[in-house]
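Here it is, the structure, as structure tokens.
One protein chain is absent from this view; the other protein chains keep their places.
Chain naming follows the written order as A, B, C, D and E, and within any one chain the residues start at number 1.
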Amino acid sequence: MSVMMQYLFQGFNCRADRKYRDMLLDIGTEEIGHVEMLCTMISQLLDGAPADQVDELAKDPLIGAALGGMNPQHVIVSGLGATPSDSNGFPWNGRYIVSSGNLLADFRANLNAESQGLVQVVRLYEQTTDPGIREMLSFMIARDILHQNQWLAAIDEIEQMDGPIAPASFPRELIVEEASRQFLNFSEGEESSQGRWANGPLYDGTGNFEYVAKPQPQGQAPELKPAADHQHSTPGKAPYITNPPTSF
Amino acid sequence: MSVMMQYLFQGFNCRADRKYRDMLLDIGTEEIGHVEMLCTMISQLLDGAPADQVDELAKDPLIGAALGGMNPQHVIVSGLGATPSDSNGFPWNGRYIVSSGNLLADFRANLNAESQGLVQVVRLYEQTTDPGIREMLSFMIARDILHQNQWLAAIDEIEQMDGPIAPASFPRELIVEEASRQFLNFSEGEESSQGRWANGPLYDGTGNFEYVAKPQPQGQAPELKPAADHQHSTPGKAPYITNPPTSF
Amino acid sequence: MSVMMQYLFQGFNCRADRKYRDMLLDIGTEEIGHVEMLCTMISQLLDGAPADQVDELAKDPLIGAALGGMNPQHVIVSGLGATPSDSNGFPWNGRYIVSSGNLLADFRANLNAESQGLVQVVRLYEQTTDPGIREMLSFMIARDILHQNQWLAAIDEIEQMDGPIAPASFPRELIVEEASRQFLNFSEGEESSQGRWANGPLYDGTGNFEYVAKPQPQGQAPELKPAADHQHSTPGKAPYITNPPTSF
Amino acid sequence: MSVMMQYLFQGFNCRADRKYRDMLLDIGTEEIGHVEMLCTMISQLLDGAPADQVDELAKDPLIGAALGGMNPQHVIVSGLGATPSDSNGFPWNGRYIVSSGNLLADFRANLNAESQGLVQVVRLYEQTTDPGIREMLSFMIARDILHQNQWLAAIDEIEQMDGPIAPASFPRELIVEEASRQFLNFSEGEESSQGRWANGPLYDGTGNFEYVAKPQPQGQAPELKPAADHQHSTPGKAPYITNPPTSF
Amino acid sequence: MSVMMQYLFQGFNCRADRKYRDMLLDIGTEEIGHVEMLCTMISQLLDGAPADQVDELAKDPLIGAALGGMNPQHVIVSGLGATPSDSNGFPWNGRYIVSSGNLLADFRANLNAESQGLVQVVRLYEQTTDPGIREMLSFMIARDILHQNQWLAAIDEIEQMDGPIAPASFPRELIVEEASRQFLNFSEGEESSQGRWANGPLYDGTGNFEYVAKPQPQGQAPELKPAADHQHSTPGKAPYITNPPTSF
Partner (left out) sequence: MSVMMQYLFQGFNCRADRKYRDMLLDIGTEEIGHVEMLCTMISQLLDGAPADQVDELAKDPLIGAALGGMNPQHVIVSGLGATPSDSNGFPWNGRYIVSSGNLLADFRANLNAESQGLVQVVRLYEQTTDPGIREMLSFMIARDILHQNQWLAAIDEIEQMDGPIAPASFPRELIVEEASRQFLNFSEGEESSQGRWANGPLYDGTGNFEYVAKPQPQGQAPELKPAADHQHSTPGKAPYITNPPTSF
């Protein structure tokens, strides 16, 4: 449901070349269908279960997790239907979607969403041996693989134009140049020095990674003024009101 | 705060090569410092404001948005301090972080987080002309650019090993092969046929994108059985109880 | 708890004839008692359960769902007491209540709340065979039936005055008249043509339902301007800042 | 967005006669279009606003409230696009929708949703004098009036079959009969005796309303047993552990 | 509203001596009245405001914060009435209340709630000069002061019996004794050595505070095993399924 809403809102809000809007709405519309498929699957799995067995059934993590069905609510609230909640019964909410207007940033959000989604569907596949459900999941796995390919393609198209930093439009001469190269080793151990993220060229072509084993504090120590009187926060102050009443 | 918690939890939960854990905790620890910097900045901006002007100040979107400061709560609840809420006063919550255990998927989540974050910091920079704040933001912009470079590097390292699909470990012969190639044109208009996502080789090397201008329904139409009696959902049923009481 | 808070807030905020306020507070006060009854029932059901069996007990959907008791929290957090959460442990929140000030709209919200509530209590009744609980539920079912009757009566009283559209006070000559008659068949299949909602007189007496089997797009296609520069959203733009700093 | 999701989920989960499913999906699909219309309106209203005026604009309650646009997030997070949040920036969530499987209860939820919605759109209309927006709102008002008519029709159809209590299927002989007639005057004042809800026949034809001016407590006073030892709740108990360790 | 619900739930769930239950319900009932007073105050402040000025009014932090009134919703959704939300429009929710069953812990929660509440009401008092509102706030301030006195008294009563640690019932010989005395100086700077929390007798009479300027790591470094195969998390693994299908 997150990808459905994310792609639709990105499409509705899209101010770039029309082909992006059309592509986003194509995939968003497909995802409406996927939500329907999952609702139908859940409803069918609950079909015909007597009152006291539905709960057993709903404990199966596959049913429980797919779209929404933690158990007591299935039997009592939703009437053996799916609900827009996760496998803990926590409702889907609007802060789950990302639609910033910046295409590179948003396509990365989409690639992430499809990657997390595929990992979860594959784990669901592992947990069931029901051939019907596995067949439907195989179809969804194929679509998620395709969608990862599509977002990789869309990202590639933008990076060809603008390079790999989102957004590309902030002038480099305004940043603190040094800070854009140094990997700072803040936790114990130096195993982190061995990765690609600490060695070799930066991906935006502006220099090389630099490993700082013992980072030093920069800037001054934080210093806050005492609280304002009207905040009534400071111990040891005599009683007062900043605007005392003249009378009632 | 999302990146701080996300990197720390990914690090605490990390079961892969130790260098990943160390790297995640390095960056997570740095982000604790960024949260402190933002708290201090907000508190300093609110310093010395009289009771009836703080609200004015807090309407400035820069202060309001940076970490948490929607206005009435600053003056009344938090005592001129920062709060873990967004610029609408909506509290940060644990569903914002991603920690799936799959490194490729999670590093994409991290790249997305840094991309969205940089877009937002750049927009904040546009909205203020205060040199002190701009200077601090320039430092943060540099770190966000570096962090994008780092996640690009970490992703590259995994993709060299496993290819671009997360997770790589689901056997290809089990998927519905056709469905992994076809871009389905579900919305009106065919502008979406012009993108890289509809033409040329797939990024996982398994074939080429294929554009389907008029997708046809697949599978059977969904069919649900009538509701079970104990659900009391079906119109026109006579009164009944599935397990009638024998007595009270 | 939703109906308790909903009726109390509607009553506290009521600006219409005093009898409505009094009636809302009567029923709202009764609902405080129902919350107490449910808390007591849950606490009594948990009475005397040893540490390792309480969890078993709490898996029973009846206990779990009635007011709040998903299991681990009962034993660990609430000390064998009830909590203001639903059967998924999701906390009750203030967005659940409706209090718009418009009596017809709000009484419909109340009729809906009592209808959903009764469906749920009846399903709970189906899931237990404990005579004590069934006896208490029988009492609650009777009150919910009465409350449905009461909201039907209150709605009837307003509709006698104002007709069935809430609010009644928008002048009909200002609406797009055609759009207020046509049932638009947007999904596949035309089974929807067979209902009362597609045939016969409108309930507000302004004409007849009209079935449109193939609705046509109205209005122009949506067209958004490119994003503003200060949004840093547009691919292919050179680096820039809308208000470049003159110096640091 | 709530009605869109509510009708779609009710339709996807529908187990009754096929015409209901088709009707629900028709209206749900129309509501997808309404969400797009509102997104487009918000994006267009924000078009071309310079960085420092967008905030001003977004303070206008019409823009702010229509679908989601509290100000700082519009400029910083969503890139001058709409977001799935309310006028306080609180995200839409899955608990807002009702889909119980019982058609009468759910159609009442839908009638309530359209009534609340129309009250809100009419109030928005009052707050703007922009002819373009008023024109679009006039169209939406007409559709909301039609939708109220449609749910009244669908409710009427079910009530013809089953009477006005949802659900109809609980046997009347099992309820506490007396409790289904009495209006209990729990708050101060007896103005509530003057309404239709306290006089005349019940709407389900089972008798007459009865006004109880001074309701008496029924049932026994609640009595809870002391907390179990393993709960560590009881003052004055000596130190103990219910299963002491034999050793570490 | 939090204190109202907190005291009522603590009272409904109370398993200790009856006088605690009665006291909790006394104060909880008083708080229902306070909620009504705040609702009435908000509604009266909004009285008679024309459509386009209500928003101005609602920007006043006093009105906005008291119980719920962020602006656009007041005019559009709640019909000039109060809503159960905070000054950011974020709804009250059930996780705000504390009811653990342990009286000492819960009375401390109550003392905290009244302390935070009084700080907020005093700040509200500072922000208005309206004599009518100040008069009502003076009454509420007096009640909050009394309630702090009452919870101090109730805490005192329990501590006389059981000492100051909640719960008192865990046997001291089972804890890691050393860890119950040492203040660990984990952040930079040693100013923390100067407080009462680092010097002098412990309040539970078991010894003295001890200041550890340079705490050393205890226990072994955390070590997690590689992820299980069925989790599809480990880079560099060949494709596999833990329970491969025998056929479809």
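In this text, contacts are C-beta pairs under 8 Å (C-beta built on N, C-alpha and C of every residue); 3 or more make two chains touch, one makes a residue touch a chain.
Just so we're clear, the structure is a prediction, and the values are computed from it rather than from any experiment.
Contacts of the undisplayed chain with visible chains (whole complex): A, B, C, D, E. Taking the complete complex into account, A:Q127 is the one of A:S2, A:Q127 or A:Q182 that touches the chain left out.
Although one chain is not shown, part of chain D still touches it, namely residues 119, 122-123, 125-127, 129, 131, 134-135, 230-233, 241-243, 245, 247-248. If you put the missing chain back, the residues of chain C touching it would be 12-16, 51-52, 55, 70-73, 75-77, 79, 85, 88-91, 100-104, 158, 161-162, 167-172, 174.
One chain is missing from the display, and on chain B it is touched by residues 5, 8-9, 12-13, 15, 32, 35-36, 39-40, 43, 68, 77-85, 91-95, 97, 99-102.
Keep in mind that, in the parts below, only the chains that are shown with their structure count from here on.
Comparing contact pairs by residue number, the interface of B-D is reproduced by D-E among A-D, D-E or B-C, since over half of the pairs coincide.
Between chain A and chain C, the centres computed from C-alpha atoms are 28 Å apart. Shared interface positions of chain C, i.e. residues touching 2 or more other chains, are given as 36, 40, 43, 79-80, 90, 93, 95, 100, 102, 119-120, 122-123, 125-127, 222, 224-225, 227, 230-233, 241-242, 245. If touching chains are joined by edges, the resulting network of the protein chains shown connects every chain directly with every other.
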